[in-house]
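Yeah, one chain of the complex is gone here, protein chain that is, but the others are all in their spots.
Moving on to subunit A:
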(Lines give C-alpha, C1' and ligand atoms only; values in the text may rest on other atoms or scores of the structure.)
Protein backbone atom coordinates (compact mmCIF):
# COMPACT_ATOMS: atom_id res chain seq x y z
CA UNK A 1 0.00 0.00 0.00
CA UNK A 2 2.72 2.38 1.04
CA UNK A 3 4.81 1.59 -2.03
CA UNK A 4 1.95 2.40 -4.37
CA UNK A 5 1.27 5.81 -2.85
CA UNK A 6 4.88 6.76 -3.15
CA UNK A 7 4.75 6.15 -6.86
CA UNK A 8 2.91 9.43 -7.02
CA UNK A 9 -0.64 8.81 -8.18
CA UNK A 10 -2.10 10.49 -5.11
CA UNK A 11 -0.66 13.61 -3.50
CA UNK A 12 0.59 13.01 0.03
CA UNK A 13 -1.77 13.86 2.87
CA UNK A 14 0.85 15.97 4.56
CA UNK A 15 4.08 17.10 2.99
CA UNK A 16 6.76 19.11 4.70
CA UNK A 17 9.52 20.60 2.57
CA UNK A 18 12.57 22.47 3.77
CA UNK A 19 11.01 23.37 7.12
CA UNK A 20 13.13 25.51 9.44
CA UNK A 21 11.94 26.84 12.78
CA UNK A 22 13.67 29.74 14.44
CA UNK A 23 13.17 30.97 18.01
CA UNK A 24 13.73 34.61 18.85
CA UNK A 25 15.03 35.11 22.34
CA UNK A 26 17.26 37.40 24.33
CA UNK A 27 20.34 36.48 22.28
CA UNK A 28 20.74 35.37 18.68
CA UNK A 29 17.79 33.46 17.16
CA UNK A 30 17.98 29.70 17.82
CA UNK A 31 17.43 27.34 14.93
CA UNK A 32 15.31 24.56 16.47
CA UNK A 33 14.51 22.76 13.22
CA UNK A 34 16.77 22.90 10.17
CA UNK A 35 15.65 22.15 6.61
CA UNK A 36 13.43 19.18 7.47
CA UNK A 37 11.38 17.37 4.82
CA UNK A 38 8.95 14.48 5.20
CA UNK A 39 5.57 13.35 4.05
CA UNK A 40 2.62 11.26 5.20
CA UNK A 41 0.40 9.37 2.75
CA UNK A 42 -3.30 8.79 3.33
CA UNK A 43 -3.90 5.85 5.64
CA UNK A 44 -0.23 5.57 6.57
CA UNK A 45 1.35 5.53 10.04
CA UNK A 46 4.59 7.49 10.09
CA UNK A 47 6.78 7.67 13.17
CA UNK A 48 9.12 10.53 13.98
CA UNK A 49 11.67 9.41 16.55
CA UNK A 50 14.33 11.35 18.34
CA UNK A 51 15.34 12.47 21.78
CA UNK A 52 14.03 15.49 23.63
CA UNK A 53 15.10 18.67 21.87
CA UNK A 54 15.46 16.98 18.48
CA UNK A 55 12.70 19.15 17.01
CA UNK A 56 10.18 16.37 16.37
CA UNK A 57 7.33 18.04 18.28
CA UNK A 58 8.21 21.49 16.95
CA UNK A 59 7.80 20.34 13.34
CA UNK A 60 4.29 19.09 14.01
CA UNK A 61 3.29 22.11 16.08
CA UNK A 62 4.34 24.17 13.06
CA UNK A 63 2.01 22.16 10.83
CA UNK A 64 -0.87 22.74 13.27
CA UNK A 65 -0.04 26.46 13.52
CA UNK A 66 0.51 26.03 17.26
CA UNK A 67 4.08 27.28 17.58
CA UNK A 68 4.62 29.84 20.34
CA UNK A 69 4.67 33.50 19.34
CA UNK A 70 8.44 33.84 19.45
CA UNK A 71 8.92 31.09 16.86
CA UNK A 72 8.80 31.46 13.09
CA UNK A 73 8.55 28.66 10.56
CA UNK A 74 10.00 28.84 7.04
CA UNK A 75 9.63 26.40 4.21
CA UNK A 76 6.50 24.69 3.00
CA UNK A 77 3.96 22.55 4.82
CA UNK A 78 1.09 21.34 2.64
CA UNK A 79 -2.01 19.48 3.78
CA UNK A 80 -3.87 17.82 0.90
CA UNK A 81 -2.02 20.21 -1.38
CA UNK A 82 -3.00 23.36 0.58
CA UNK A 83 -0.19 25.45 2.02
CA UNK A 84 -0.57 25.59 5.82
CA UNK A 85 2.10 28.19 6.60
CA UNK A 86 0.64 30.82 4.28
CA UNK A 87 -2.97 30.07 5.23
CA UNK A 88 -5.13 32.64 7.06
CA UNK A 89 -5.80 32.01 10.76
CA UNK A 90 -9.49 31.38 10.13
CA UNK A 91 -8.87 28.88 7.30
CA UNK A 92 -6.40 27.08 9.52
CA UNK A 93 -8.91 27.00 12.38
CA UNK A 94 -11.45 25.46 10.05
CA UNK A 95 -8.98 22.62 9.28
CA UNK A 96 -7.81 22.05 12.85
CA UNK A 97 -9.95 19.62 14.79
CA UNK A 98 -11.89 18.65 11.68
CA UNK A 99 -9.47 17.59 8.91
CA UNK A 100 -6.34 17.34 11.05
CA UNK A 101 -6.19 16.72 14.76
CA UNK A 102 -3.48 16.47 17.36
CA UNK A 103 -3.25 14.75 20.72
CA UNK A 104 -0.62 15.53 23.27
CA UNK A 105 1.69 13.94 25.78
CA UNK A 106 0.14 15.38 28.92
CA UNK A 107 -3.24 13.73 29.47
CA UNK A 108 -3.46 15.12 33.00
CA UNK A 109 -3.42 18.77 31.93
CA UNK A 110 -4.62 18.75 28.32
CA UNK A 111 -8.32 18.95 29.21
CA UNK A 112 -9.93 22.07 30.63
CA UNK A 113 -10.45 21.28 34.34
CA UNK A 114 -13.50 23.56 34.58
CA UNK A 115 -15.84 21.88 32.07
CA UNK A 116 -17.62 18.53 31.96
CA UNK A 117 -16.20 15.83 29.66
CA UNK A 118 -19.33 15.75 27.52
CA UNK A 119 -19.30 19.50 26.96
CA UNK A 120 -15.63 19.40 25.99
CA UNK A 121 -16.15 16.66 23.41
CA UNK A 122 -19.16 18.52 22.03
CA UNK A 123 -17.15 21.71 21.46
CA UNK A 124 -15.23 20.63 18.35
CA UNK A 125 -18.33 18.87 17.00
CA UNK A 126 -20.46 22.01 17.31
CA UNK A 127 -17.61 24.08 15.91
CA UNK A 128 -17.09 22.06 12.73
CA UNK A 129 -20.40 20.34 11.98
CA UNK A 130 -23.71 22.02 11.29
CA UNK A 131 -25.70 20.08 13.86
CA UNK A 132 -27.66 21.00 16.98
CA UNK A 133 -26.70 20.41 20.57
CA UNK A 134 -28.77 17.22 20.88
CA UNK A 135 -27.11 15.63 17.88
CA UNK A 136 -23.69 16.84 19.07
CA UNK A 137 -24.31 15.28 22.48
CA UNK A 138 -25.29 11.99 20.83
CA UNK A 139 -22.15 12.11 18.71
CA UNK A 140 -20.00 12.85 21.80
CA UNK A 141 -21.47 9.85 23.60
CA UNK A 142 -20.88 7.73 20.51
CA UNK A 143 -17.22 8.84 20.56
CA UNK A 144 -16.83 7.90 24.23
CA UNK A 145 -18.19 4.45 23.42
CA UNK A 146 -15.83 4.25 20.44
CA UNK A 147 -12.79 4.92 22.64
CA UNK A 148 -14.07 2.23 25.03
CA UNK A 149 -14.67 4.51 27.96
CA UNK A 150 -16.22 2.62 30.86
CA UNK A 151 -19.66 4.00 31.85
CA UNK A 152 -19.75 6.52 28.97
CA UNK A 153 -23.14 8.03 30.00
CA UNK A 154 -21.86 8.86 33.46
CA UNK A 155 -18.47 10.05 32.16
CA UNK A 156 -20.23 12.62 29.96
CA UNK A 157 -21.16 14.47 33.16
CA UNK A 158 -17.79 13.94 34.90
CA UNK A 159 -15.05 16.52 35.25
CA UNK A 160 -11.46 15.74 34.12
CA UNK A 161 -10.15 15.43 37.69
CA UNK A 162 -12.55 12.56 38.27
CA UNK A 163 -10.87 10.51 35.51
CA UNK A 164 -7.60 8.56 35.48
CA UNK A 165 -4.75 9.48 33.13
CA UNK A 166 -5.65 6.71 30.70
CA UNK A 167 -9.29 7.77 30.67
CA UNK A 168 -8.33 11.38 30.04
CA UNK A 169 -6.21 10.31 27.08
CA UNK A 170 -9.24 8.41 25.76
CA UNK A 171 -11.23 11.64 26.02
CA UNK A 172 -8.48 13.47 24.11
CA UNK A 173 -8.65 10.84 21.38
CA UNK A 174 -12.45 11.09 21.30
CA UNK A 175 -12.20 14.87 20.87
CA UNK A 176 -9.53 14.61 18.19
CA UNK A 177 -11.44 12.02 16.17
CA UNK A 178 -14.96 13.37 16.68
CA UNK A 179 -14.97 15.03 13.25
CA UNK A 180 -13.33 12.08 11.45
CA UNK A 181 -10.05 13.79 10.51
CA UNK A 182 -7.93 12.42 7.70
CA UNK A 183 -4.72 13.20 9.63
CA UNK A 184 -4.00 12.55 13.29
CA UNK A 185 -0.82 13.80 14.92
CA UNK A 186 -0.04 11.99 18.16
CA UNK A 187 2.74 13.58 20.22
CA UNK A 188 3.99 10.94 22.69
CA UNK A 189 0.39 10.02 23.49
CA UNK A 190 1.25 7.21 25.90
CA UNK A 191 4.49 8.32 27.52
CA UNK A 192 2.80 9.51 30.72
CA UNK A 193 0.77 6.33 31.13
CA UNK A 194 1.33 2.93 32.74
CA UNK A 195 2.48 0.16 30.40
CA UNK A 196 -0.79 -1.77 30.49
CA UNK A 197 -2.74 1.42 29.75
CA UNK A 198 -0.17 2.31 27.06
CA UNK A 199 -0.84 -0.96 25.27
CA UNK A 200 -4.62 -0.40 25.40
CA UNK A 201 -4.36 3.16 24.07
CA UNK A 202 -2.04 2.07 21.23
CA UNK A 203 -4.35 -0.78 20.29
CA UNK A 204 -7.29 1.62 20.34
CA UNK A 205 -5.52 4.12 18.10
CA UNK A 206 -4.62 1.41 15.62
CA UNK A 207 -8.19 0.15 15.48
CA UNK A 208 -9.52 3.63 14.91
CA UNK A 209 -6.83 4.35 12.34
CA UNK A 210 -7.84 1.27 10.37
CA UNK A 211 -11.57 2.05 10.62
CA UNK A 212 -11.18 5.64 9.45
CA UNK A 213 -8.26 5.15 7.07
CA UNK A 214 -6.50 8.14 8.64
CA UNK A 215 -2.91 9.09 8.16
CA UNK A 216 -1.13 9.15 11.51
CA UNK A 217 2.05 10.88 12.59
CA UNK A 218 3.43 9.29 15.71
CA UNK A 219 5.97 11.35 17.61
CA UNK A 220 7.86 9.21 20.08
CA UNK A 221 11.17 8.25 21.60
CA UNK A 222 9.98 4.70 22.22
CA UNK A 223 11.54 2.48 19.56
CA UNK A 224 9.60 -0.58 20.71
CA UNK A 225 6.39 1.27 19.94
CA UNK A 226 7.67 2.38 16.54
CA UNK A 227 8.51 -1.17 15.55
CA UNK A 228 5.04 -2.14 16.69
CA UNK A 229 2.91 0.29 14.72
CA UNK A 230 4.72 2.39 12.12
CA UNK A 231 4.92 1.90 8.35
CA UNK A 232 7.75 4.35 7.91
CA UNK A 233 10.16 6.10 10.26
CA UNK A 234 11.99 9.42 10.27
CA UNK A 235 14.85 9.76 12.75
CA UNK A 236 15.49 13.30 13.94
CA UNK A 237 18.49 14.65 15.76
CA UNK A 238 19.32 18.23 16.71
CA UNK A 239 16.66 19.66 14.40
CA UNK A 240 17.48 17.56 11.36
CA UNK A 241 16.19 14.35 9.80
CA UNK A 242 19.21 12.06 9.79
CA UNK A 243 17.61 8.91 8.45
CA UNK A 244 14.34 7.67 7.04
CA UNK A 245 12.89 4.50 5.63
CA UNK A 246 10.38 1.67 5.95
CA UNK A 247 10.24 0.45 9.54
CA UNK A 248 11.50 -3.07 8.92
CA UNK A 249 14.42 -1.93 6.78
CA UNK A 250 15.43 0.82 9.15
CA UNK A 251 15.46 -1.44 12.17
CA UNK A 252 17.28 -4.30 10.51
CA UNK A 253 19.89 -2.20 8.66
CA UNK A 254 20.25 1.31 10.08
CA UNK A 255 22.74 3.32 8.06
CA UNK A 256 23.25 6.51 10.08
CA UNK A 257 25.49 6.15 13.16
CA UNK A 258 22.95 8.04 15.27
CA UNK A 259 20.18 5.59 14.39
CA UNK A 260 22.53 2.74 15.26
CA UNK A 261 23.35 4.38 18.58
CA UNK A 262 19.66 4.92 19.27
CA UNK A 263 18.87 1.27 18.58
CA UNK A 264 21.86 0.20 20.59
CA UNK A 265 20.70 2.32 23.52
CA UNK A 266 17.76 0.09 24.19
CA UNK A 267 18.57 -1.56 27.50
CA UNK A 268 20.06 -4.98 27.02
CA UNK A 269 22.46 -7.41 28.59
CA UNK A 270 22.17 -8.89 32.01
CA UNK A 271 23.69 -8.31 35.33
CA UNK A 272 26.20 -10.85 36.65
CA UNK A 273 24.68 -12.74 39.58
CA UNK A 274 25.93 -11.91 43.09
CA UNK A 275 28.76 -13.99 44.54
CA UNK A 276 27.71 -17.30 46.03
CA UNK A 277 27.44 -17.08 49.79
CA UNK A 278 27.08 -13.29 49.79
CA UNK A 279 25.70 -12.17 53.16
CA UNK A 280 22.07 -11.15 53.50
CA UNK A 281 21.79 -7.40 53.90
CA UNK A 282 18.09 -6.58 53.95
CA UNK A 283 15.08 -8.57 55.09
CA UNK A 284 11.55 -7.34 55.61
CA UNK A 285 8.75 -9.35 57.18
CA UNK A 286 5.07 -8.42 57.23
CA UNK A 287 5.94 -4.82 56.32
CA UNK A 288 2.79 -2.69 56.52
CA UNK A 289 2.19 0.97 55.80
CA UNK A 290 -1.05 2.84 56.30
CA UNK A 291 -2.05 6.48 56.12
CA UNK A 292 -4.69 8.24 58.18
CA UNK A 293 -6.42 6.78 61.18
CA UNK A 294 -9.81 5.55 62.32
CA UNK A 295 -12.40 5.19 59.58
CA UNK A 296 -10.38 7.07 56.97
CA UNK A 297 -7.39 4.78 57.43
CA UNK A 298 -5.95 3.53 54.18
CA UNK A 299 -3.69 0.50 53.99
CA UNK A 300 -1.03 1.07 51.32
CA UNK A 301 1.17 -1.99 51.92
CA UNK A 302 -0.34 -5.23 53.19
CA UNK A 303 2.60 -7.14 54.59
CA UNK A 304 5.63 -7.30 52.29
CA UNK A 305 8.34 -9.93 52.74
CA UNK A 306 11.57 -9.51 50.85
CA UNK A 307 15.23 -10.50 51.11
CA UNK A 308 18.30 -8.99 49.52
CA UNK A 309 21.95 -10.09 49.49
CA UNK A 310 25.05 -7.94 49.13
CA UNK A 311 25.76 -7.33 45.43
CA UNK A 312 22.24 -8.27 44.47
CA UNK A 313 19.58 -6.17 42.73
CA UNK A 314 15.91 -6.57 43.52
CA UNK A 315 13.61 -5.05 40.93
CA UNK A 316 10.21 -3.82 42.09
CA UNK A 317 7.67 -3.43 39.29
CA UNK A 318 3.97 -2.65 39.08
CA UNK A 319 1.56 -0.01 37.84
CA UNK A 320 1.26 3.41 39.43
CA UNK A 321 -0.57 3.16 42.72
CA UNK A 322 0.68 -0.38 43.34
CA UNK A 323 2.81 0.75 46.31
CA UNK A 324 6.30 0.52 44.73
CA UNK A 325 7.48 3.92 45.86
CA UNK A 326 5.82 3.55 49.27
CA UNK A 327 7.80 0.35 49.79
CA UNK A 328 11.01 2.16 48.84
CA UNK A 329 10.23 4.96 51.29
CA UNK A 330 9.40 2.49 54.06
CA UNK A 331 12.75 0.71 53.61
CA UNK A 332 14.46 4.11 53.81
CA UNK A 333 12.46 4.79 57.00
CA UNK A 334 11.19 8.01 55.45
CA UNK A 335 7.65 6.97 56.36
CA UNK A 336 6.37 4.99 59.32
CA UNK A 337 5.94 1.28 58.84
CA UNK A 338 4.96 -1.66 61.01
CA UNK A 339 6.50 -5.11 60.79
CA UNK A 340 10.16 -5.88 60.52
CA UNK A 341 12.88 -4.17 58.46
CA UNK A 342 16.13 -5.90 59.25
CA UNK A 343 19.28 -4.29 57.85
CA UNK A 344 22.41 -6.31 58.53
CA UNK A 345 20.52 -8.10 61.29
CA UNK A 346 19.36 -4.93 63.07
CA UNK A 347 15.60 -4.26 63.14
CA UNK A 348 15.30 -0.64 61.97
CA UNK A 349 11.65 -0.22 62.95
CA UNK A 350 12.64 -0.64 66.61
CA UNK A 351 15.15 2.24 66.57
CA UNK A 352 14.55 5.83 67.63
CA UNK A 353 15.28 8.59 65.11
CA UNK A 354 18.56 9.24 66.91
CA UNK A 355 19.65 5.61 67.06
CA UNK A 356 18.72 5.24 63.40
CA UNK A 357 21.09 7.96 62.22
CA UNK A 358 24.29 5.89 61.88
CA UNK A 359 22.34 3.29 59.89
CA UNK A 360 21.02 5.92 57.51
CA UNK A 361 24.49 6.46 56.03
CA UNK A 362 24.48 2.82 54.94
CA UNK A 363 21.15 3.04 53.11
CA UNK A 364 21.13 5.76 50.47
CA UNK A 365 18.66 6.78 47.80
CA UNK A 366 18.48 8.15 44.24
CA UNK A 367 15.15 9.63 43.19
CA UNK A 368 13.40 9.83 39.85
CA UNK A 369 13.38 13.54 39.15
CA UNK A 370 16.92 14.81 38.54
CA UNK A 371 15.54 18.35 38.27
CA UNK A 372 13.66 18.46 41.56
CA UNK A 373 15.83 16.31 43.81
CA UNK A 374 18.89 18.58 43.90
CA UNK A 375 18.93 22.03 45.48
CA UNK A 376 19.47 24.82 42.94
CA UNK A 377 21.13 26.98 45.63
CA UNK A 378 24.09 24.69 46.30
CA UNK A 379 27.09 23.83 44.14
CA UNK A 380 27.52 20.25 42.99
CA UNK A 381 30.33 19.86 45.53
CA UNK A 382 28.15 21.07 48.40
CA UNK A 383 25.34 18.75 47.35
CA UNK A 384 27.62 15.75 47.13
CA UNK A 385 29.31 16.36 50.49
CA UNK A 386 26.24 17.41 52.49
CA UNK A 387 25.86 13.93 53.99
CA UNK A 388 29.44 14.07 55.30
CA UNK A 389 28.56 17.04 57.50
CA UNK A 390 26.11 14.80 59.37
CA UNK A 391 27.83 11.44 59.32
CA UNK A 392 31.53 12.38 59.24
CA UNK A 393 31.89 15.48 61.46
CA UNK A 394 35.59 14.55 61.89
CA UNK A 395 36.40 15.59 58.30
CA UNK A 396 37.62 19.14 57.65
CA UNK A 397 36.83 21.24 54.59
CA UNK A 398 39.89 20.08 52.66
CA UNK A 399 39.08 16.43 53.30
CA UNK A 400 35.48 16.98 52.21
CA UNK A 401 36.71 18.67 49.04
CA UNK A 402 38.93 15.68 48.25
CA UNK A 403 35.99 13.37 48.89
CA UNK A 404 33.81 15.42 46.52
CA UNK A 405 36.41 15.14 43.73
CA UNK A 406 36.69 11.40 44.26
CA UNK A 407 32.92 10.88 44.33
CA UNK A 408 32.34 12.93 41.17
CA UNK A 409 35.15 11.14 39.32
CA UNK A 410 33.70 7.82 40.41
CA UNK A 411 30.44 8.63 38.59
CA UNK A 412 32.27 9.84 35.49
CA UNK A 413 32.21 13.61 36.05
CA UNK A 414 35.32 15.81 36.22
CA UNK A 415 36.31 16.88 39.73
CA UNK A 416 36.13 20.51 38.64
CA UNK A 417 32.37 20.09 38.25
CA UNK A 418 32.07 20.48 42.02
CA UNK A 419 32.16 24.28 41.69
CA UNK A 420 29.24 24.44 39.28
CA UNK A 421 25.55 24.79 40.07
CA UNK A 422 22.81 22.36 39.18
CA UNK A 423 21.23 24.36 36.35
CA UNK A 424 24.49 24.00 34.40
CA UNK A 425 24.10 20.21 34.21
CA UNK A 426 21.99 18.04 31.91
CA UNK A 427 19.45 15.54 33.25
CA UNK A 428 21.89 12.65 32.96
CA UNK A 429 24.68 14.60 34.65
CA UNK A 430 22.34 15.56 37.47
CA UNK A 431 21.46 11.94 38.02
CA UNK A 432 25.20 11.19 38.21
CA UNK A 433 25.52 13.88 40.89
CA UNK A 434 22.62 12.32 42.80
CA UNK A 435 24.41 8.97 42.63
CA UNK A 436 27.68 10.57 43.80
CA UNK A 437 25.81 12.13 46.73
CA UNK A 438 24.56 8.67 47.71
CA UNK A 439 27.94 6.95 47.23
CA UNK A 440 30.06 9.37 49.24
CA UNK A 441 28.78 7.87 52.50
CA UNK A 442 29.95 4.40 51.39
CA UNK A 443 26.49 2.85 51.67
CA UNK A 444 25.84 -0.87 51.37
CA UNK A 445 22.30 -0.55 50.09
CA UNK A 446 21.09 1.86 47.42
CA UNK A 447 17.37 2.44 46.90
CA UNK A 448 16.82 3.56 43.30
CA UNK A 449 13.33 4.98 42.76
CA UNK A 450 12.80 5.20 38.98
CA UNK A 451 16.31 6.67 38.55
CA UNK A 452 16.23 6.56 34.74
CA UNK A 453 12.57 7.29 33.95
CA UNK A 454 13.06 10.98 33.28
CA UNK A 455 16.03 10.43 30.96
CA UNK A 456 16.31 9.86 27.22
CA UNK A 457 17.16 6.32 26.16
CA UNK A 458 20.80 7.01 25.33
CA UNK A 459 21.43 8.79 28.61
CA UNK A 460 19.50 6.07 30.38
CA UNK A 461 21.84 3.49 28.94
CA UNK A 462 24.87 5.34 30.32
CA UNK A 463 23.32 5.60 33.79
CA UNK A 464 22.48 1.89 33.75
CA UNK A 465 26.06 1.06 32.77
CA UNK A 466 27.30 3.28 35.60
CA UNK A 467 25.02 1.63 38.16
CA UNK A 468 26.10 -1.85 37.06
CA UNK A 469 29.74 -0.85 37.18
CA UNK A 470 29.46 0.67 40.67
CA UNK A 471 27.65 -2.37 41.95
CA UNK A 472 30.36 -4.71 40.70
CA UNK A 473 33.10 -2.52 42.17
CA UNK A 474 31.61 -2.01 45.63
CA UNK A 475 29.35 -5.02 46.12
CA UNK A 476 26.34 -2.72 46.56
CA UNK A 477 22.85 -4.09 47.00
CA UNK A 478 20.15 -2.29 44.98
CA UNK A 479 16.44 -2.00 45.51
CA UNK A 480 15.39 -0.86 42.05
CA UNK A 481 11.90 0.55 41.62
CA UNK A 482 10.77 1.01 38.01
CA UNK A 483 7.82 0.75 35.71
CA UNK A 484 10.22 0.32 32.80
CA UNK A 485 10.56 -3.44 32.46
CA UNK A 486 13.30 -3.26 29.86
CA UNK A 487 15.52 -1.41 32.33
CA UNK A 488 14.62 -3.79 35.14
CA UNK A 489 15.59 -6.70 32.94
CA UNK A 490 19.00 -5.19 32.31
CA UNK A 491 19.68 -4.44 35.97
CA UNK A 492 17.92 -6.87 38.29
CA UNK A 493 18.70 -10.36 39.58
CA UNK A 494 15.27 -10.93 41.03
CA UNK A 495 11.95 -9.16 40.60
CA UNK A 496 8.85 -8.70 42.69
CA UNK A 497 5.62 -7.68 40.98
CA UNK A 498 3.35 -5.51 43.11
CA UNK A 499 -0.35 -4.86 42.82
CA UNK A 500 -2.45 -2.85 45.26
CA UNK A 501 0.12 -3.06 48.02
CA UNK A 502 0.80 -6.77 47.75
CA UNK A 503 3.43 -8.93 46.11
CA UNK A 504 1.61 -10.96 43.46
CA UNK A 505 4.62 -12.66 41.97
CA UNK A 506 8.35 -12.91 42.53
CA UNK A 507 11.34 -14.80 41.20
CA UNK A 508 14.44 -14.55 39.01
CA UNK A 509 14.17 -11.69 36.53
CA UNK A 510 14.10 -13.77 33.32
CA UNK A 511 11.47 -16.10 34.69
CA UNK A 512 9.12 -13.39 35.94
CA UNK A 513 9.52 -11.19 32.86
CA UNK A 514 9.28 -13.81 30.14
CA UNK A 515 7.21 -16.56 31.76
CA UNK A 516 4.98 -14.88 34.36
CA UNK A 517 2.61 -17.19 36.21
CA UNK A 518 -0.09 -14.85 37.50
CA UNK A 519 -2.60 -13.17 35.15
CA UNK A 520 -1.69 -9.68 36.40
CA UNK A 521 2.02 -10.16 35.78
CA UNK A 522 1.24 -11.70 32.40
CA UNK A 523 -0.82 -8.65 31.43
CA UNK A 524 1.98 -6.35 32.57
CA UNK A 525 4.67 -8.19 30.60
CA UNK A 526 2.48 -8.52 27.51
CA UNK A 527 1.84 -4.79 27.54
CA UNK A 528 5.56 -4.12 27.67
CA UNK A 529 6.11 -6.57 24.82
CA UNK A 530 8.40 -8.70 26.94
CA UNK A 531 6.60 -11.94 27.48
CA UNK A 532 8.25 -13.51 24.44
CA UNK A 533 11.36 -11.87 23.05
CA UNK A 534 11.10 -13.79 19.79
CA UNK A 535 7.92 -11.99 18.82
CA UNK A 536 9.24 -8.44 18.82
CA UNK A 537 10.64 -8.67 15.31
CA UNK A 538 7.49 -10.25 13.90
CA UNK A 539 5.18 -7.45 15.08
CA UNK A 540 5.20 -6.02 11.58
CA UNK A 541 3.09 -8.92 10.46
CA UNK A 542 0.18 -7.63 12.51
CA UNK A 543 -0.35 -4.59 10.38
CA UNK A 544 -0.74 -5.64 6.80
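Quick note on the criterion: a residue touches a chain if its C-beta (ideal position, glycine included) is under 8 Å from a C-beta of that chain, and two chains touch if they have at least 3 such contacts; residues count from 1.
One rule holds in what follows: contacts and distances are computed from a predicted model.
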"3-oxoacid CoA-transferase subunit B", "Enoyl-CoA hydratase/isomerase family protein", "ABC transporter permease subunit" or "TonB-dependent receptor" - which is the UniProt name of the missing chain: "ABC transporter permease subunit"
Contact partner of the left-out chain, one of A:84, A:136, A:172 or A:479: A:172
Residue touching the undisplayed chain, where the options are A:13, A:95, A:205 or A:262: A:95
Option from A:38, A:79 or A:104 whose C-beta touches the chain left out: A:104
Residue ranges of subunit A at the interface with the undisplayed chain: 64, 66, 69, 89, 92-98, 101-102, 104, 106, 109-116, 123-124, 127-128, 159, 161, 172, 175-176
